[in-house]
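Encoded as C-alpha cells, here's the structure I'll be asking about.
Here the complex is missing one protein chain, while the rest keep their positions.
When the chains are written out, they are named A and B in that same order, and each has its own residue count from 1.
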Amino acid sequence: MPSTLVIGGGPAGLAAAWAAAQTGDAVTLLDDNPALGGQIWRGEIPARYRRFLDPRITVRTGVQIHSATQLPAADRIILATGTRERFLPFPGWTLPHVLGAGGLQAMVKSGLPIAGKRVVVAGAGPLLLAVGGYLRKRGAKIVLIAEQAPLQRVARFTRSLWREPGKLLQAARLGWGLRYRTDAWPLRADPGSVTIQGHGVLRCDYLACGFGLVTNTELPELLGCKVEGGAVITDSKQRTTVPHIYFAGAGSVDRSILEGQIAGFDLERARALYPARDAAVRFDRRIDETFHLRAELSNLATPDTIVCRCEDVPFSAIWQQRDWRSAKLQTRCGMGPCQGRICGPALEHLCGWPAASVRPPIFPTRLENLLDLRD
Amino acid sequence: MIAVTINGRRADVEPGTTVAAAVMRGQAGFRRSVTGELRGPLCGMGICMECRVTLNGRAQERSCQVLCAEGMEIATDA
Partner (left out) sequence: MTTDVLIAGAGIVGAAIAAAFREAGGKCLVVEPKIVGGGATAAGMGHVVVMDDSPAQLALTEYSRRLWDALPLPPNVEREHRGTLWVAADAEEMEEVARKHALFPSSEILDERALYEAEPELRPGLAGGLLVPGDSVLYAPCAAAWLLRLSPVRYTAIESLTEDGARLADGTMVSAGLTILACGTGITRLLPALPIKPRKGHLAITDRYPGFLRHQLVELGYLKSAHGHSNESVAFNVQPRSTGQILIGSSRQYGDESPDVRPELLARMLRRTVEYMPRLVDLQVIRAWTGFRAATPDSLPLIGPVRDRVWVAAGHEGLGITTSLGTAALLVDRLLGDTPAIAPEPYLPERFP
C-alpha cells in the first residue's frame, strides 16, 4: 500500500490526508499543536469538515518538524505548513497588550477569557473581520476594526462579491454591527490604549494587529522545494519541484481545502477540482490586491522602535546595514530563537531584503532531539 | 478543572487551556526581553517565542502550544 505523509493539520492538511485516504494510501498526519485544525480552526473543526477526520488516518499531534531526518519514510509527502501573520513594527508594538489578530484569536480559543474586554482589531485583510466577529461572539467589546486599505479598494472588492453570494453572506454575518473602518492603521500603542490614524486614542485591553499572511516556507525549503517571492512553486497537481513532495494551503481556507484535496487525490479526482481551485486562486489574488499594504505603514517605526524582538534590536541599528546578512551579523537581528520569522517579513517589507536560506533545526528544539540523526 | 501552579500560586483552569492562556489570565506580560522590557505572547502559534516560561523546571519552553496538565509547575521571569 503506498504511503502518504502529511505535515500540518490545518484545513489544507486535513483535506489532503482525507483525500489521500480515499485513494487507499496509508496516511500519517503530523501536526505541532495539541489539537488539529491549524491556526484558523484550532481544535474547533466546522461540522461540514469533520468528515476529513477519516479513522484510517494515523494522527500524531504535538510533533514539530525541525530537521528533515525526523520525517518517517513515505512514498509521498504533502506539506501543509500553512501561514503566519506578518507583523510590522510601530511604537509600542512590543507591549504585552498587543498581539497578532490571529494571535489573540488563538489565545482566546486556548482559554484566554475575553468577555467584557475592549479589543481594537487593526491591520490588513479579511482576517481582521473574522477575528473581530469571533471575539465578539465570545463576549469581547470590539471598539473598532481598523483596516489600512483605502475605502475605494475595499468598497470595490465588496461590490464585486455580488458574484459570490456565499462570501457576501459570510462577510455580512461576521461584520454585522461591527465598527469597521478603512484608511485606518495603528500609529502607536501605549499601555491600555492604541492610537489609530483618523480615530485618535482608543482605550483597549488588547490590540489585535496583523498585516496580512506570510507562507511558512521553511520546511519546504529545507526539503529542497523551490520557493520564489515567498511562495512555494507548485504545478496544477500541487507538486513542488521535488518529485514526491507536494505543497498545499498558502491562501484562504476555501483554497487550502481545494489544494489539499488536489494534492491528496489521484489525478482523475484531483483534475475535477482544478477549476474550483483556480477560481479560488484568482479570488485570493483579488484579496491581495485589495488589502495590499499602503506606503504609510513603512514609516511607522521610529529609530528607537524595536524591530527584532528576540534581541531587542532597534530600527536605527538595522537600516544602516547593507543587507539582511550584514544586519544579522552586526546587530544580532534575526539571530534569536524565532529564527527571523517575526522580524524577517517586517524587514523584507521595510527594506526590501529577501529572506535568507534555512538550516536545520528550523525550530528551536531540545539538544536531546538532535543527538540521534542519520543523514 | 485542572490545577496548575503559576509562580507558586495555584490556578484552576478548564481542560484544553494552554499554559500561555493560563498565565495570561493572571498577568499581562510574563517575560522580560533581553533589555528588560515586559513582554507577552504575540503570535499564539509557537513562532514568536515571546511566551517562553519555565515548565516543570525546564527553562525556555514555549507555552502557547502546551496544554495545562494536572500538577504542572509554571514559573515566569516576570
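The working rule: a contact is a pair of C-beta atoms (placed from the backbone, for glycine too) under 8 Å apart; a residue touches a chain by one contact, two chains touch by 3 or more.
Note that the coordinates shown come from a computational prediction; the quantities given were computed from them, not determined experimentally.
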Displayed chains contacting the withheld chain: A, B
Contact residue for the chain not shown (choose from A:Ser3, A:Ser160, A:Thr305 or A:Thr365): A:Thr365
Per the touch definition above, residue among A:Gly82, A:Pro314 or A:Gly336 touching the missing chain: A:Gly336
Subunit B residues touching the omitted chain (full complex): 34, 52, 58-61
Touch list for subunit A against the chain that is not drawn: 67-69, 322-323, 325-326, 329-330, 335-337, 339, 359-361, 364-368, 370-375
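The rule is short, and it goes like this: only the chains that are shown with their structure count from here on.
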Distance from subunit B to subunit A - Cα centre to Cα centre, in angstrom: 23
Residue ranges of subunit A touching subunit B (in the complex, touch as defined): 32-35, 39, 43, 62, 64, 84-85, 87, 94-100, 102-108, 110-113, 306, 309-312, 336-338, 341-342, 363-364
Sites on subunit B touched by subunit A in the complex: 13-14, 16-18, 20-22, 24-25, 28-30, 33-35, 37-50, 52, 60, 64-68
